[in-house]
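With one protein chain removed, the remaining protein chains of the complex are shown where they sit.
Note that the chains are named A, B and C in the order they appear, and that numbering of residues resets to 1 at the start of each chain.
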């Protein structure tokens, strides 16, 4: 296609890097993947072959330095995000960075400062905003279809807990899992949270408790505009990935159901049943991954703000820290206590 | 019918008294309404005429004193409940008392002591336990169908707020409205709550706030067995009466939907729609009102414990007081702080 | 209650007679059961005891002759209906007669003539018109909510076939089972059927085939106004009683779902499921049985036409005969061929 295509360098060829590479290669004619790198060279080579990416770089730095690259996708491990954001910003590349930017607010602030100085664009990978269900809920709130919001609930349960090794480096449930829900809460209500109260426990897997983490949590959010919300997290819903929201407003409510692989209902002598919901995020959020990259590419191409900014990446980390503090101290914690 | 019928005296011919009178008269062959009284004599007379009740008494005391009466239904205003329980107990009558027994724990304790001393039966009117939906949820928990419970949610929203005059004497949202949900929480999980955290506000009607009450509340419950639950209350869901529960367990989840006047779905050029849910408790809980009285009559007839005891009437009041205290002090409150 | 109560004599104390007796006794204050008879005297006695019916008569004729009786309910076996209608009409009693009036058009015509001559009221027991689901569908058609109707589908499946002995005297599936659906079709569309085509078979139980009957049928109806409809009948839906309708109109569609004992959905590691639908007509159509008798009593009390007339009882028999003829001759049959 034409030279107008945004040329993308991809850092990280793991699960999410591969999804993004395929999206760029096969779903977004307006962008083109030109280089990819991964700490496991073979992984990068396989994705490159599948997606027709011309160059496999040896390091993330080489991807950033590639003169053909307009924008980089940072899909490497979380501990590398902040430094890579800084490096990419200094190289004048636009940046799409997977969540979270970092677990440390200091590192996040350094990264955001570099982005600001360089004047490049940054979008954080909160893909769920681009899911048709949640986008529809946001639309109902923003348009006044359900009046002024009063109460909000987010149900967000994984089908199975991650392996203990992952739990240890994950930053804890609030920064690893709930962070998506913190973003969702802000996105849906269109306002900031002031105070957080957490009631959590270890109910799924004692190993998670031994690692100092929780596997089940109920989080109460108080927004500045008065809205009260909850987030319900579990690391294990045996029936699959459970991703729903519900908002009560002065003029009505909106609630979403889960997504299923088909719409068939079987009735037998024993029960009326349907197949389990889509099992995990790769199936459930397929469309949102395409939509978020399309939005990023469009923001770059048209020189407009990205729909998920650096500050949108920072605030959920603050919320995660507050949630943990609330759990530890068994009291509501104001975000202003965190920084 | 035969002399084995339990003979019932009814105190109070208001909305709920009338429902119970009709149930006894027309739906429960095993019981018979023999006397009724109300502070408004005409109300008592009308119900008596409609339900074939032979005698209209002048006072509650006359009902209690009636030698034909085996058991009394106390359906008068809340402030009279405790004294009438005491009087009925002293007269040796079995007692069905509408919720709450009282707003004061001291008065409740006095009433329960009288019941104990007299050895009569007492059932408190937590009718929702007898609703087919919630009974099915309890069954799923009790049978292990969804494994060990982890998280519980109760949604309980009224279609419209009560008049300000009522709000002032109601005891507040927690003792008037949430009390049903406190009972439901205990019933569903089969365990006691240890700690309550409340996030509430005035979002529906400023008059309710002026009366010192809330109209919207989100309550977090920590059970002794580790389960975490929420209760979502609003005085105004414009689409009608919203009464749902959901429990996540180690082996699955169970969730109930609202009840509708019909199962018809209309699809037009504008939307796919159905009629609003059953609007309020008289329609929504019709069957439960019959079921609870059937259970009471059966307990009396067979000399067995009632399914909702005096202690079941007391504990939700403790919970309501704790919920209010949590709101006032913006911190989680343990039930042991209340008494 | 007052002397304005309509005094009812009940002929037949079998399954449906018992339901009607309880309705009159416990649910309709505006009517009163005064006498009952059954060929099995003990059955009549039991119902009388349960429902507080003062007199047990020895014969149907005695019920009809009872001077205290304003109206009779004919709930005896089908072969007795027509003669009892004639007798009751001659005695000046209003008549509620279970469906079908008879399998013979000649006998039906004789009965209707007697009713006409006597000037008494006759209502035929097509209770499903009074079901909230189907009443809602009729309302959508009558009000124009879905525009002009084009296509109509009735699904009507029993949970299990009747015993072979019953099949032999039932008049066949079309007069025994489909007759309700023929009435429903006329009721929903508000127009007459001109032509019927039947495709049927024996798929459930070979014994039914040996008795000369079908157990599975698909019937196409062409209405005078151009609407095309289908009726889907099966004697065996293993998941329970399946009773749904759907209408497509120029302005939209309306479709009903089955009714369930509760609204709970259970999600496990294997499936998302709910309990089976209400199993059979006694549970599924409970409310409609009350509603139809209330309408009958009201028509008598207010001297107004009944909502289901003698002609409404006759036409479905014509349709049943046409359906069978279509099956036998494997061609569409016009109702005008039947008479």
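Keep this in mind: a residue touches a chain if its C-beta (ideal position, glycine included) is under 8 Å from a C-beta of that chain, and two chains touch if they have at least 3 such contacts.
Predicted model, so just to flag it, every value in this text is computed and none were measured.
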Among A:15, A:40 or A:136, residue touching the chain not depicted: A:136
Options C:164, C:201, C:305 or C:339, residue touching the unrepresented chain: C:201
Option from B:62, B:83, B:194 or B:275 whose C-beta touches the chain left out: B:275
Contact partner of the left-out chain, one of C:26, C:174, C:187 or C:239: C:239
Footprint left on subunit C by the chain that the document does not show: 147-148, 150-151, 153, 157, 197, 199-201, 203-204, 216, 218, 220, 222, 226, 228-230, 232, 234, 236-239, 242, 248, 250-253, 330-332
Subunit B, residues in touch with the chain not shown (by the definition above): 237-240, 267-277
In subunit A, positions touching the absent partner: 1, 25-27, 29, 49-50, 52, 132-133, 135-137, 140, 145-146, 251-259, 261-269, 275
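As a working rule, only the chains that are shown with their structure count from here on.
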Chain whose Cα centroid lies nearest the overall Cα centroid: B
Distance between chain centroids, defined by C-alpha means - subunit B, subunit C (Å): 39
In subunit B, residues with contacts to at least two other chains: 251-253
